[in-house]
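Here the complex is missing a single protein chain, while all its other protein chains stay put.
== subunit A ==
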Amino acid sequence: MALKIVKGSIDRMFDKNLQDLVRGIRNHKEDEAKYISTCIDEIKQELKQDNIAVKANAVCKLTYLQMLGYDVSWAAFNIVEVMSSSKFTYKRIGYLAASQCFHESTDVIMLTTNQIRKDLSSPNQYDTGVALTGLSCFVTPDLARDLANDIMTLMSHTKPYIRKKAVLIMYKVFLKYPESLRPAFPRLKEKLEDPDPGVQSAAVNVICELARRNPKNYLSLAPLFFKLMTSSTNNWVLIKIIKLFGALTPLEPRLGKKLIEPLTNLIHSTSAMSLLYECVNTVIAVLISLSSGMPNHSASIQLCVQKLRILIEDSDQNLKYLGLLAMSKILKTHPKSVQSHKDLILQCLDDKDESIRLRALDLLYGMVSKKNLMEIVKKLMLHVDKAEGTTYRDELLTKIIDICSQSNYQYITNFEWYISILVELTRLEGTRHGHLIASQMLDVAIRVKAIRAFAVAQMATLLDNAHLLTGNTQRNGICEVLYAAAWICGEFSEHLEEPMVTLEAMLRPKVATLPGHIQAVYVQNAAKLFATVLRGHEGVPADSMVAQETSQLLIDRLPLFVQSSNLEVQERASCILQLVKYIQKLQQKDVEVAEEVTALFAGELNPVAPKAQKKVPVPEGLDLDVWINEPPSGSESEDEGRKSKGKAVFAKEESRHTKPRYTEVDEKELAKRREVRKAEQANNPFYIKASPSSQKVYQDGVGVEHIPVVQIDLSVPLKVPGMPMSDQYVKLEEERRERNKADKKKKKDKKKREKGEKGRRRRGDSGPESEEDITPAHMVDIVTEEMPENALPSDDDDKDPNDPHKALNIDLDNLLAASRRPLADSEKKLPVRSHRPDEVLKSPMEDRQVVEVVPEPKKKTGKEKKEKKDRKKSKEKKKKHKQEEEEDLMGAGSEEPVQPEETKEVAAPPPASTPEAAAAPASTPRTASGMAAVAPDSEPEEAKDTEPEETKSSTHKKKKQKKEKKKKKHHHNHSDGAGDESVQNGTVEEEEPLPPMSNYALLAENSYIKMVCDIQGNLQDGSQVVVSVIFENKCDSFIKSMEFNVLDSLNSKLQRPDGAGPHDGLIVPFQLPPGISNEARFIFSVQNIVMPQKLKGTLTFIVKTDDSSTHEKLDFKLHFTCTSYLITTPCYSDAYSKLLESGDLKGCSLKLEGVNQPFHHLLARICFHHHFSVVERIDSCASMYSRSIQGHHMCLLVKTADQTVSIDAKCDEPGLLGNVLDEIKLTFSQC
């Protein structure tokens, strides 16, 4: 019977083709995954057959499964087999499968080279075609290098079908093997004039792609393209060429001038919208490039804008979209021409299509002026109210803020209006952009001094009505605004009308529900307000009561915050509470304290540009890579040395940056100190010169006088009762402008009378509509952000160093010139790596050109390597620099005197460098610089900080007593001691010493580095798994810049710091001197814990020896077993039996045979490797318990008799249980 079933299924197996598979999947809707897994099993059987037809059928099905998301890389070799079939049918299936699932790291690709070469030269054009198509998807640098010559030959194939494919694939070859561009280019250029339009189009395509990235190398082709443009009738080719010209014109204005006429002709003549649109686009590009030089192109601009208007007004939404897109390009250089179509664009804001609304929003950004800003924002605010869907509304919100804050608030004439807009925006429900509004509030309040009084009043109202904002808390990010509000009220409390009321509002019990960082700011600023209240009420006898009441209020309310679970809040609150208590004591003795308390918060904070730190230039003569002192013998202290140096620099800087807050020192004393410091700084080569603005601070005196005081135009009422409505401002503004205009006119008339001719001309300049006419309501002098002196203006680090097109930046003009003469032999062939050394350079004088054009491959690669190295070095330098800065930032925050000592201590070399001693300093920077990669234990009270060291020493000191070691290990397993306590106290005596055990499994290893890892569930968070990786440096060189990256799966994700992209690696926060190992922890979030899974990852690092450094990488596979989701949890026997009785658990059992080890060893193994704890043990029978991070209970009953161990297991998640049992089985099969 069973045999029959098997036979039947084998029969079906042969028959099942792709259609059957698809049909089967459609018929198994409810258990699709299961069905597919049986299909995959069948396919595996089919692949084992010798019959190529069966194999091809299997591969064809795999290709389909790949589309459904199944990894079929395991069949890569079979795919290669099918590819090499002599039959076209199978070959095509093979190549299709390869193109769908091969990529650069597929290792069998290197087996395909000869097969592909054979196919390329096949007499059958379709064999060649299929090979080319497949290759275009999976070409690797090696394939490109090896096959470049063959493909180049195909570019002159007799069949146009092959020619066009060969031409197209050359682009991919260039990308992977840039050296081929030079020799292949002449032929590629030839193909631009191929008789076959398809080949021509392919050549245009390739050159356009090349030119887009490195346009200047292709300028010399312009005449040829110009000819093509005027002669070709193929719209595809025309579009490509016209797009190419768009990329070339910025480099060569003369070309642009020549282009305008034919392009305008095309615009007038063509009926194809796509062509017309591209022509308009390129004309715009031309006009942009000419905008400086030639004034007489207004006709062209008009034509473009006119055509675009037609597009925008078209009922076809696609044209509307593209019209707006092109408009935004014109906007940059010719804003006036676009602004005249404001009506149309505002209209598009109402479009039902979100893409179009977004484009219109983009345009608005460029269309605002001082004059229309309020009007436009008003309109946007209306949209905000109407908008459904938070995404669009959030987009609107950010746009409003972008528009208003652009170019340093250039267009804002009335900041009160802006503040009220911001306040109005806080009423948005469910927006994600609370922090954006908050940062705007802070920015405006800090930088626009005149607005502070108004801002403070508004913020006080906000604080008072905080319950409205936080009504449906957490869910919305809007409560971030309170952060800003509290800070502004505190910092500028002198402007508060009723500080008492605000203080009370800030200490309401409800505040405790806000996020921690906001509470912290509340507490801190409550103290500032307290100071203000004291100052206001002291001295007057009647008011001293008020002051005392205030103290009492704080003493009453602060304990709430002292209890906060947030450390920051707690710390600040308890500090301030004690302070207030002390003050109260003084108050009761009638001592005046206001002045002292105010002194706590004296001084002004200046805005510092966000990039200021980065921009501090390295002073001349300071080489950051040179030792200050001779390095101590141990090389691992290298970075320590640098760090301490960095700290010294910044410790000084800090003293400059923090505004002088001490007030006890009198003015004279201060001046003296300043002199001393200045002299010191002048003599100190390491001192980074202060920025001009902050130097001014010292010259002008310590006050706030250096900030330009803003004159307030009193024509605008400063107080608007209640919550302000921004609309009121619009009206007020209009009135004001009218008035101003009238005033000006009067003045002008007067002037005109006085100056006659001159006056008239001036009026011509600033007509009634012009920008300059609108005087801002406040003579706002926005305090600029501080930047270090000599700050480097440009950001070079924006460029992507990994751009593959960089390598293709090859000057082809030389080559073009050279191509006029017959090609030298060596030029006709591509440089190919050969085993024999190339024929020695003939005579460098005689054939220099050739050598230059086609350098000997070996030499070239050598050179390249060197270049690469140099680049890497400079990158490293940058990185170091950055790191240092980061560390310095940390250092700057902490107490000054402690740091240098500490670092000194650390820098002192451990003489004999025992692994322990060496590991200790190496790990210090990690703890110091709380990098995100390391999972800092969320509860600092737990004395886990020392743990990594402990584990390390235990791994390294292998001679340590085993028992002790085991204990340690257990401790590390997060067992809380309870887990192994139950083992020890319960029933398991240490009858025999256990063999050493370690959960650290080898992750990956190469000649430089070895990685072992242990995976643990996170006790604190049910969705997290902590991976501890020990990196061991195996070579004699220094390993640094380690970057740990994992390709996330849907289920498991590496937790990266905020702001990092999903593919960014984590920097391992230490470096490894030779022979040293250190541990880093990475946190992963997992969703589903039922199945084990594997994650692919890569470690990249730099191996640095004395004279060189190389970039290396190591691939690894992280295996998340189900065991790693279990956490050792103790369980009492009564609770255990209740759990079993509840009946919620499903059972499963396992038999292990031939286990000949003592029972207690067995239990210890299960405890240790699989995170169980023993609940009870009676003779040769034990019950065990564990819990998963998601709270699944798992119970085991382990019995042993005659080398047979039977395990009965129960769990509320059968899938998880099954997998854990499998893993237990595996553990015992290995020992």
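Operating definition for what follows: contacts are C-beta pairs under 8 Å (C-beta built on N, C-alpha and C of every residue); 3 or more make two chains touch, one makes a residue touch a chain; residues count from 1.
Heads up, the rule we're going with is that contacts and distances are computed from a predicted model.
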Considering the UniProt annotation of the chain absent from this complex, which name among "Membrane magnesium transporter", "Transcription initiation factor TFIID subunit 8", "Phospholipid/glycerol acyltransferase domain-containing protein" or "AP complex subunit sigma" applies? "AP complex subunit sigma"
Looking at the full complex, which residue from A:Ile356, A:Ile376 or A:Val423 touches the chain that isn't shown here? A:Ile356
Check each of A:Leu168, A:Leu221 or A:Leu1099 against the chain that is not shown and name the one that touches it. A:Leu168
The listed residue (A:Val54, A:Val108 or A:Cys137) that touches the chain absent from the view is A:Cys137
Which positions on subunit A touch the chain that was left off? 18-19, 22-23, 26, 60, 63-64, 66-71, 87-89, 92-93, 96, 100, 103-104, 124, 126, 129-130, 132-133, 136-137, 161, 164-165, 168-169, 171-172, 198, 201-202, 205-206, 208-209, 212, 235-236, 239, 243, 273-274, 277-278, 317-318, 320-322, 352-356, 358, 1047-1050, 1096
